[in-house]
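Before I ask anything, let me first share the structure, which is written out below as structure tokens.
Partial complex: the chains shown occupy the same locations as in the complete assembly.
Think of it as A and B in the order they're written, each chain with its own count starting at 1.
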Amino acid sequence: MKVSNNQANGIHIAYIGGGSRGWAWGLMSDFALEKSISGKIYLYDIDFDAAKANEIIGNKLFSREEYKDRWQFEAVDSLEKALTGADFVVLSILPGTFDEMEYDVHAPEKYGIYQSVGDTIGPGGLIRALRTVPMYEVIGRAIRDYAPRAWVINYTNPMTICVKTLYEVFPDIKVIGCCHEVFGTEKLLVEAAKKYLGYPDTLRREDIEVSVIGINHFTWLNYASVNGDDLFPAYARLASEYAESGFNPAGEDNWLNSYFECSNRVKFDLFNRFGLIAAAGDRHLAEFVPGDWYMKDPETVKQWKYSLTPVSWRKEFQLRKKKEESRMLVSGEKEFEVKPTGEDGVKIIRALCGLEDLITNVNVRNQGQVSGIPLGCVVETNALIRRDSVSPIYAGQLPPELNGMVNRHANVQNAIVKAAMARDLEMAYRVFINENRMNLSLKDSRELFDTMVEGTRAYLGEYK
Amino acid sequence: MKVSNNQANGIHIAYIGGGSRGWAWGLMSDFALEKSISGKIYLYDIDFDAAKANEIIGNKLFSREEYKDRWQFEAVDSLEKALTGADFVVLSILPGTFDEMEYDVHAPEKYGIYQSVGDTIGPGGLIRALRTVPMYEVIGRAIRDYAPRAWVINYTNPMTICVKTLYEVFPDIKVIGCCHEVFGTEKLLVEAAKKYLGYPDTLRREDIEVSVIGINHFTWLNYASVNGDDLFPAYARLASEYAESGFNPAGEDNWLNSYFECSNRVKFDLFNRFGLIAAAGDRHLAEFVPGDWYMKDPETVKQWKYSLTPVSWRKEFQLRKKKEESRMLVSGEKEFEVKPTGEDGVKIIRALCGLEDLITNVNVRNQGQVSGIPLGCVVETNALIRRDSVSPIYAGQLPPELNGMVNRHANVQNAIVKAAMARDLEMAYRVFINENRMNLSLKDSRELFDTMVEGTRAYLGEYK
């Protein structure tokens, strides 16, 4: 990589899980729209054909006149090949398949435990973590061996678990976990600013300044500002006015039409409980609090105006349809459409190259940036990103009633990583039964655990 | 106070809450049985007559030939008089009356929240704390002003809140919170040692060596030993064999006959969940974990073979009957019966005088004796007690899945003290609604809070 004249060329990126479609295509799009960086992207996926398809799609895109020669793509068949010489490593894998995820999400329903996402926390998050940790150990060691000085950008969930595992196997790893959930709340703040403070329609989420604090998907803002204005009073008005009805800038009821949308009722209720602005989608947030609040049963979920995303839907839309789209892009039946994703990935790469400073939210180990959560836990806060440097920005401390909850989750997450790294299902079981929303008897807990482990058994070969 | 020849004479004790009956009489009894210490006890109570009655009872006892002249009792009408010159201060008050406690314990039942004790944690514990903290501020400041070098022994609940408040108003206070709940578990360990390791019937709880860790009433043993034997395997056998039936050395069903007894089923279940020995009565322990585990409803409680103690019972037995007994002891209709209580109070005083070393469990601020709980929280561990010195003994760290729970409680307790010291009901409300077992909607939470505050209003005069 060479940086000069506000241009970074010859960047070497290893994209692990390159067969994933959503994230990979989004990144291609954002790269196309940014002229100051160029280089080569090595795609590695356990499904080599998927990586190969992306190679073709990517090279096709960058053979267009307007993007000519800026990026080259090459699918490779080993981590070593992808990583050797890398400046950046992007991690975006699916741990297991949607078949396993079906167990993660739906098996607990029989015992009255519902999950809106099931990939981060709760029984589903835990079992997914058991699959993921061994994969991330392999990845972490490969980075240590082949690209120890590269910056690693993780998008995989469970985010906290993934990042924590990387630190465990390679303590010096330069990793940041990136998540766009905060951006949604920033957009809500834009709406509040327009609605109550008279800001014009041109106001964008990038104009909003926030302080981020918490753990991934249970993230909070304890500061929100635009120009000289504090945004908390405006948000409080929004949370109060729309507490019952919910609020969605794009139309009152679009949460009904999409498993990823929500009416923000959970966010508003949490604001009214804790006085801080929750900064993730309602589907994620609801999984972190007592089950009776927002997810007692499907009826309650409906009242709170968000959705329990069924894995069958993922199979249809995230798998089958995307596969078909990939085929069409490769064959040329469909043309790749370039449009900004709104993600920060490209900005982060630019900043790490030294092209411009960036302040954005990242998941890294707590070195002191959050008071009240033990050092070493993976937390989400703002960081100052500069040439070859990510410095967390001090975020303060959560109010105690919330800090206690977050600490419980943080303890559980550390314990899951420990159990998974020891390949110890009994240790994992002990965490499982004492998790936040596990209100079951020991007998039911054991039964459920065994069922779920069975459902994901193909990926637990190393466990005892 | 003067110490020589293994004798400490002229000890000055201030007994605050001197009108209390159970504890005060117990201490008199233990004093009568210990010849190496003597002195004068000043009794202070907001009910002066009650203190006066104890003065008469105490002086009557120590005018008996066998106890002659060792202790004098005097009821006084101010903290200043009781405290000035004190070597030791004993705190044992009832914050408010059983009328207030009736609201604490029973008001939440309407919303499906049951409480077995209701004086430590949960909605009842929180409201009781709101009454208690202002009283303890007064007491703490009086100790600072009149007896800054005295050792303070607290027996009042909520223990953690009381001790924390004293530190807040007088950081240099030499306080220990003492609780006998651990002793019950030690007795259970005696039974296990006899049953499975062949120890003789002469084995006593004092022979058992334990390491104590946790917070008051949610206290754990992570080490238990007798002579060269580890007691964990024996306890594990007990917990497994009696998981369903429960175990009570004094007879299978005595939990049915007493609101303070239990069958230890909760303790055994917790052992099977966490791998540590819970060291408090089941009634206390059950209040600290998810409500659905052991206290969903009265039926569940019955299955777990312990009791929800109704306050009406306390009014009858702890109030009316004790009052009558006091009258009879004063009038001489009944004679004071001397018998050892099994409490450590007298041993602690002896140790602090320099007469002999003692290792026992105490509640003090965490200075490092427990890893994984923030410094400054009040924790319960063993301490080495010597002349004018209490040194906590390092207790290790709880397993993460349990540590997370304890941290949540510790955060809440700190927040309650903060809210109470600020006399801020809104801050208290915010803690109340986010408490472990508060699975209510904001609307129901508000309603319940208002009801409970109303029920204890007489003691919240300073709150806004």
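By our rule, a residue touches a chain if its C-beta (ideal position, glycine included) is under 8 Å from a C-beta of that chain, and two chains touch if they have at least 3 such contacts.
If you're wondering where the values come from, they're calculated on a predicted model, not measured in any experiment.
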Count every copy of the one sequence in the whole complex, not only the 2 placed here. 4
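In this text, only the chains that are shown with their structure count from here on.
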Rotation angle superposing chain A onto its copy chain B by C-alpha atoms, nearest 5 degrees: 180
Which integer distance in Å separates the CA centroid of chain A from that of chain B? 46
Note: in the complex, chain A contacts chain B through residues 269, 272-275, 290-293, 372, 374, 399-405, 407-412, 414-415, 418, 430-431, 433-435, 438-442
